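Omission of a single protein chain aside, the complex is shown with its protein chains in their original locations.
Entry: subunit A
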């Protein structure tokens, strides 16, 4: 299997938007399909893989590095649901040190030790903290690590703003062999206008929506049990959506360079939607809203 191509995917999104939930469900769905998957949490909070491991925290790469000067990657890989290999990069305590550098250190450690090849993986999925605030959080999309990036976003402006920032990062590294954008995973899409907002945003930035994931109480119930929806409610409607999403990602081959909006364009775009939503709320019926 020496020539097997490992598909490396990075999933970004604003904090609290549902990245880890989505990523863990994708990982769980993929192992159920018979793939070998590693989920690599790139967030100092180190809770990306919790629902794959019954809600339990695992020692992180950086925790282990703090204690010892050298770390064998095998020491920080923990198996979760269905045999998903779980890794948490970890990071410093809040308010000190440099979390970005921590992510770089952890990712490079794995790359150097050629762990992915040894484990004969089909997928490595990086679950990365939100706003790409510094170079460290961009490491999965540069240096030829991940090939495809997906961003989780709701229709909230701040989530869209974070997604647009990520697009800027991808755009920047696209000429230097960095990852390209697979598309947007539209999360918590329940209100009809939310779908419209996300659709309009992907149109503006020349990308696509991979899947619309509605907000669901099943997800909450599963998480409270420390499980993914795929594990806790495999026959639910939500599990079907996650499985469909996972398969789409598995089959996805062609990513593109997005065209992010600049700050003024983004503001203008947002205020246009603000006017539209206000019109909806006040009951004003215009031709555009009348179809809703």
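Note that in this section contacts are C-beta pairs under 8 Å (C-beta built on N, C-alpha and C of every residue); 3 or more make two chains touch, one makes a residue touch a chain; residues count from 1.
By definition in this document, contacts and distances are computed from a predicted model.
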UniProt protein name of the chain not shown, from "Transport permease protein", "Electron transfer flavoprotein subunit beta", "Nitrogenase/oxidoreductase component 1 domain-containing protein" or "Putative membrane protein": "Nitrogenase/oxidoreductase component 1 domain-containing protein"
From A:6, A:65 or A:191, residue that would touch the chain that is not displayed: A:65
Sole contact to the chain not displayed, among A:101, A:195 or A:215: A:101
Hidden partner chain, touching residue among A:91, A:140, A:178 or A:258: A:91
Residue numbers in subunit A that touch the chain omitted from display: 62, 65-66, 91-93, 95-99, 101-102, 105
